[in-house]
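Input: one structure, supplied below.
Then we have subunit A:
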Amino acid sequence: MKRFSKNLLLLPACLLAAVMAAGCPPAEQEEEEEVAPAGEVVIGYSGPLSGPAAEYGQDGLNGIIMAVEDINAAGGIVINGQVYNLRVAYYDDMADPTVTMTNVDRLLDRDGAIAIFNMVYTCTLPMLEINREAGREFLIMAYTSVPLVEYQHANELAVWLPPPFLGYVETKARKAMEQGWRRCAIVVDSGAYGQAWSRTFAQYWQAMGGTITYDGKGSYYADTDFSTQITAAMATNPEFMLIGGPSKGTMLVAEQARELGFEGGFVFLDQAKIDWVAAALGENAMEILDNTIAVVAVEHSIYPTIPEFTQRYNERFVEQGKATIVTWEAAIQYTSTYILAKAMEAAGSVDDIFAIRAAINGVLPVYGTEFPYEFHGITDAGRLHAVGSIAMIQDGAYQPPITIYWWPQNQAEFDELSAWAKETYGEVIPVWVQYPPPR
Partner candidate 1 sequence: MELFFQQTINGIMLGSTYVLVALGVTMIYGIMRLPSFAHGHFYMLGAYITFFLITLYNFSYWPALILSMVVLFFIGGLVERIVFRPLREQSQISNFIAAIGILLFIEHMVTVIWGPHSHRIPNPYPEHIYLFGASVSQQRLIVILAAVVLIALLQLFIKKTVIGFTMEATAQDREGAALVGINVNRVSSLTFSIACALAAAAASLVAPIFVIVPGMGSLLVMKAMVIFILGGLGSIPGAIIGGYILGLIEALGGGYISSEYKDVFAFGALILILAIKPTGIFGKGAA
Partner candidate 2 sequence: MLKLEQVSTRIGGYRAVNSVCLEVRQGEFVSLIGGNGAGKTTLMRTIAGALKPFQGSIQFMGAAIEKLPPDRIVRAGLCLCPEGRRLFPQLSVYKNLILGAYTRRNDRLGVQRTLSQVYEIFPVLKVRKEQPAGTFSGGEQQMLAIARALMSEPKLLMLDEPSMGLAPLMVEKVSEIITLINVEMGTTILLAEQNAHMALNITQRGYVIENGKVVLEGSSAELSDNEQVRKAYIGA
């Protein structure tokens, strides 16, 4: 009896050993891979691929995938004669930070990712806590336009990709003032991002002498009917409404406001995509969106690379049902992935994270003459000098876009940049917004 039970105890141990052996390839095999003709570098991604933010997350992932495919097709990256192909490993986190952290563990331990892209601010935050652990370092490619986070969460292994939204806030507020509008009603998304945006806008707006007549919110992700808030907002006689959050909700708010008889203008948060909204609104779009100020649609960008990029993106993703429209998320992630690849080549390493991060400064600028987006440099805090751009719909047509430069330190630097832009792209309307804002 005793012996029997001993054998029984051995059984699970054997099983465990077998499972572990199956899980890890034997050592020799790994060595074989090292000398194989092409090495592999894994770029990780964790973002919302299901749930309400799925489309946004998918757009960003598409950009990375497309860049990786393009880079590999062009021969991968070459370091000291050794060729490396890139691979994207991605997991869905439903914009839930706890899931993000599980995904990060998987990406590091199973996939051996050297950099991880993330697109939701609240999910990026916990990643910033662990990306510098010795022996487990990784680069965070953070897609967030929340201003000043790169200072509040200073992290030498993080790169902040999109332009800070302060540039949009200030430029949109100025544009609204130019229209002669003074009375603003707010009906924005109740999420953290929407609220941060609208609070900032309200500050700028009031500082410029405007008034906020109504401050309401709605759940742009979950709700479909906003007529209650819009009716209340309209009762305060605003000249325009600040609306926005995800594009879907923004479209519904704009449409329902018109249905309820609103005739004023709209200012969109930068999250809402004017081209998506216009497409969803169908044939009445230009009527509904008359007097709307929003981030410029990708297709109206000044970059000459855009038509080709859009066409390839449509073939690769839109026609496969993986996206509805080309977005700035895709263009920014595409270009950032290129920067990452170039930085690895410049650093001469695919695994020295500090060296790769340091090399990014050297591979910039990249321009819209070659890529679907441009980055002119990087701040000391790690935010890419990303260009913002807004446009207004008036009299049934898109007006020429306004390009926002936020990194020049003085008028002379801005003038130089403006001159370069006009020379490179022809008709450009540049504006200068100071960031970090002067206090």
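Per the selection procedure, all candidates are chains of the complex that A comes from, given by their letters.
In the analysis below, a residue touches a chain if its C-beta (ideal position, glycine included) is under 8 Å from a C-beta of that chain, and two chains touch if they have at least 3 such contacts; residues count from 1.
Computed from a predicted model, the values in this text were never measured in an experiment.
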| item | value |
| --- | --- |
| Complex partner of subunit A (touching, any copy) among 1 or 2 | 1 |
| Subunit A residues within the candidate 1 interface of the complex | 49-52, 54-55, 58, 187, 190, 216-219, 222-225, 227-229, 231-232, 235, 248, 251-252, 255-256, 258-261, 280, 282, 284, 321-324 |
